[in-house]
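Provided herewith is a single structure, encoded as structure tokens, for subsequent inquiry.
Note that one protein chain is taken out, while the other chains of the complex remain in position.
Which chain is which? They are A, B and C, in the order written, and residues in each are numbered from 1.
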Amino acid sequence: MFILNAPVEETIEIDNRIYLLKVNALEISSIIKPGQFLNVRVSERVSPLLRRPFSVCDVDGEHLYLMFNIMGEGTNILAHKPKGSEIDILGPLGNGFNLGGDYKTAVIVAGGLGAAPFPYFTRTLTGKKDILSFIGGRSKDDVITYNLKNVKEATEDGSRGFKGNVVQLLEKNIELLKSKKIKIFACGPTPMLRALKSFCIKNEFDCEVSTECAMACGFGICQGCSIESITEQEKYLLVCKDGPVFNIKDVVI
Amino acid sequence: MFILNAPVEETIEIDNRIYLLKVNALEISSIIKPGQFLNVRVSERVSPLLRRPFSVCDVDGEHLYLMFNIMGEGTNILAHKPKGSEIDILGPLGNGFNLGGDYKTAVIVAGGLGAAPFPYFTRTLTGKKDILSFIGGRSKDDVITYNLKNVKEATEDGSRGFKGNVVQLLEKNIELLKSKKIKIFACGPTPMLRALKSFCIKNEFDCEVSTECAMACGFGICQGCSIESITEQEKYLLVCKDGPVFNIKDVVI
Amino acid sequence: MNIDLSVKIGSLTLRNPIMLASGTVGYGNEISEFTDLNKLGAIVTKSLSLKPRKGNPPQRITETPAGMLNAIGLANVGVEVFLKEKIPFLKKFDVPLVCNIAASTIEEYVECTRTLTREETIKAFEINISCPNVREGGLIFGNDLNAVAKITDKVRSATDKPIIIKLSPNVSYIATFAKAAKENGADAVSAINTLVGTAFNIITRKPKLQNVTGGLSGPAIKPVAIAKVLEISREVDIPIIGIGGIMDWKDVIEFMIAGSSAVQIGTLNFIDPSAPGKIVKDLEGYCEKMSVEKISSLTASYIL
Partner (left out) sequence: MNIDLSVKIGSLTLRNPIMLASGTVGYGNEISEFTDLNKLGAIVTKSLSLKPRKGNPPQRITETPAGMLNAIGLANVGVEVFLKEKIPFLKKFDVPLVCNIAASTIEEYVECTRTLTREETIKAFEINISCPNVREGGLIFGNDLNAVAKITDKVRSATDKPIIIKLSPNVSYIATFAKAAKENGADAVSAINTLVGTAFNIITRKPKLQNVTGGLSGPAIKPVAIAKVLEISREVDIPIIGIGGIMDWKDVIEFMIAGSSAVQIGTLNFIDPSAPGKIVKDLEGYCEKMSVEKISSLTASYIL
């Protein structure tokens, strides 16, 4: 874990309302793994007070990329960080995806900004496993396919790709999925994850999911990020330390 | 009184650590008088919460100039407002200097940033009255003579001009002052104003002083900016409404 | 859609829930340059006492993180001057005028109310028992349950107009005070007044306020204010006027959900005196978008 002031090299609006922030942070970029995250101090001032967590979106040498949209004050400030300024980042945090294992095809399932961790994931796995990406969103503006491979799209309003949600799209492709030795890696809004969980249990697919919740510290000292465990009844798990990636069967979503 | 978003045209560091902010605000620039002030919202965020008051430093057509140094968070933000951004200003506020009257020479007395209101004052009075400026500071870096005329300088460490404070410099020039029909216009730190008050009373000089204090609203609704009156015992005067310019005899400094 | 923004505080109907808080708009004249008073729910005067009060010596205010401390000390023109010099201006507007009263003795509360109630422009009274910056007569009424009960009872006898008791947050259980107010005839309570706070200048080692302590207001106190409103709402059946740190229409909705029938805007007036008018418009927009026909249906609509 490092806290460092990373120079901002670029902030790109890659799509309408989706930003990519490129910072220079070799200490972190050289060790961070797909699915891990950073906790970013967006301002030196007392408001916004807390750091904001972001998945590592991509890594390229000494560069780290974060992907986000403007949700509130923190992301608004981040989107307007001028080139040459510095941002205070803390990381790498949490456990990333477990990329190993006895599967041939990594199936990415993402909704909206849930796509954020997968460019780095894809880069890391390319050449090692086959990759299939199922990407959903409310309408075509919400489908983020930046730096992903073999993408199938779903939109709820049918404005792009399959009309329906991304889990329905998985259902539609069930034969394809069953025909391969797959492991699912997912990130997205809670309703999507709930549907995905049923889908995975029903079809006995192995699935790792990156979860989100409100966080204060990001590294295990505030106990703010609790998530109910399926296996351990006596205590909550911590999203920041025990996750954010969990086996979808292990946590209450 | 107007509240408006004024485009920032330029922020110039005119001297080490002294900034001049140029904004476009015709509604205000066309009516504001020397000695009046503006209350500036430096940030949309909840911190810094309150507006920051600044004297109008100069006016040039539709342009207003503010002069300040970095005292804290508010002035730090202001100093780094990018060209093209907007700042929310409220004004004109307070009563300016009473420029009329039966005097021939306007004597400016200022210490440090107390020089801020006098460029506009000088511009307005040029051609109408003679002007003599007595400008003091701790050392040469604190003596601000930007856009002033007929300047005599004083520094406490003797690094520029007269060695001593600005009131001692007035004392030294007492013959000159007595030989003219003068009115004094002053702004500066409290110890300077106290000394000036004694000086003016002793020598029976008429003197208007621009005072400063902590303010919340700047236009008379919070009652935060009270100042003790010499004449009225039953109530405090308000710096923002009854001032900031007072006859030096009328208020407790 | 026809949106009904009106709310009721006892027998008083306001055209919308936005009131201007005592001590943050003087007697209405300066702020009328920025916000059309006729578009607001009500305005509450600076606390009035029987005689004029000079207030505390400067420095009276200082900024704190997301808030401010004030120790104005109830500087005001007194009842007589108010009636003679301030009412004529306020008469010009079609907005309910609530007179806030602060006093050092129970008798003074009664006397103020009795005098002011004759003035028909005044539509209700807000009784300030909770100013943290004045300690006269040895009592801090706001922290004394018996005093609150007694003041409410006596003021009740002095007027037929609605009485709102403005509660102090600096107590262990605010609901017990709301209950005392209700049981003694109050029509509503307002919550909250400022929290006691202080700040020191670390160079001079003196308090930043001449009065040593002051009242904390602004966004910093919003979570505390909402918790106090919720506490009263869950325990006492009385209309609540929510106050504390409101900066925009979203804060207004939050206060209403937590139990407020109306709200007051305080510190925000200093920062943006045009905000109250804007908030009324924004509330209308919100109701339209969310298909809320009567804004009063939001009051205490929390789902716990």
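Convention: contacts are C-beta pairs under 8 Å (C-beta built on N, C-alpha and C of every residue); 3 or more make two chains touch, one makes a residue touch a chain.
All values reported here derive from a predicted model rather than from experimental measurement.
Across the entire complex, the residue among C:Asn146, C:Ser172 or C:Ser291 in touch with the chain not shown is C:Ser172.
When the whole complex is considered, the residue among C:Lys51, C:Lys92 or C:Lys250 that touches the unshown chain is C:Lys250.
When you scan C:Val7, C:Val44 or C:Leu69 for touch with the missing chain, the hit is C:Leu69. In the full complex, subunit B contacts the hidden chain through residues 46-47. Remark: the residues of subunit C touching the chain excluded from display are 64-67, 69, 143, 170-173, 195-200, 202, 204-207, 212-213, 216, 218-224, 226-227, 230, 245, 250, 253-254, 257-258, 301-304.
In the full complex, subunit A contacts the hidden chain through residues 1, 3, 41, 46-51, 88, 90, 213-228, 234-236.
Rule of thumb we're sticking to: only the chains that are shown with their structure count from here on.
Of all chains, the one whose mean C-alpha position sits at the greatest distance from that of subunit C is A. Chain C has its Cα centroid nearest to the centroid of all protein Cα atoms in the structure.
If each chain is reduced to the centroid of its CA atoms, subunit A and subunit B end up 54 Å from each other. If you average the Cα atoms of subunit B and of subunit C, the two centres end up 36 Å apart.
Annotation for subunit A: residues touching 2 or more other chains are 46-47.
Counting partners per residue, subunit C has 65-66 as the residues that reach two or more other chains.
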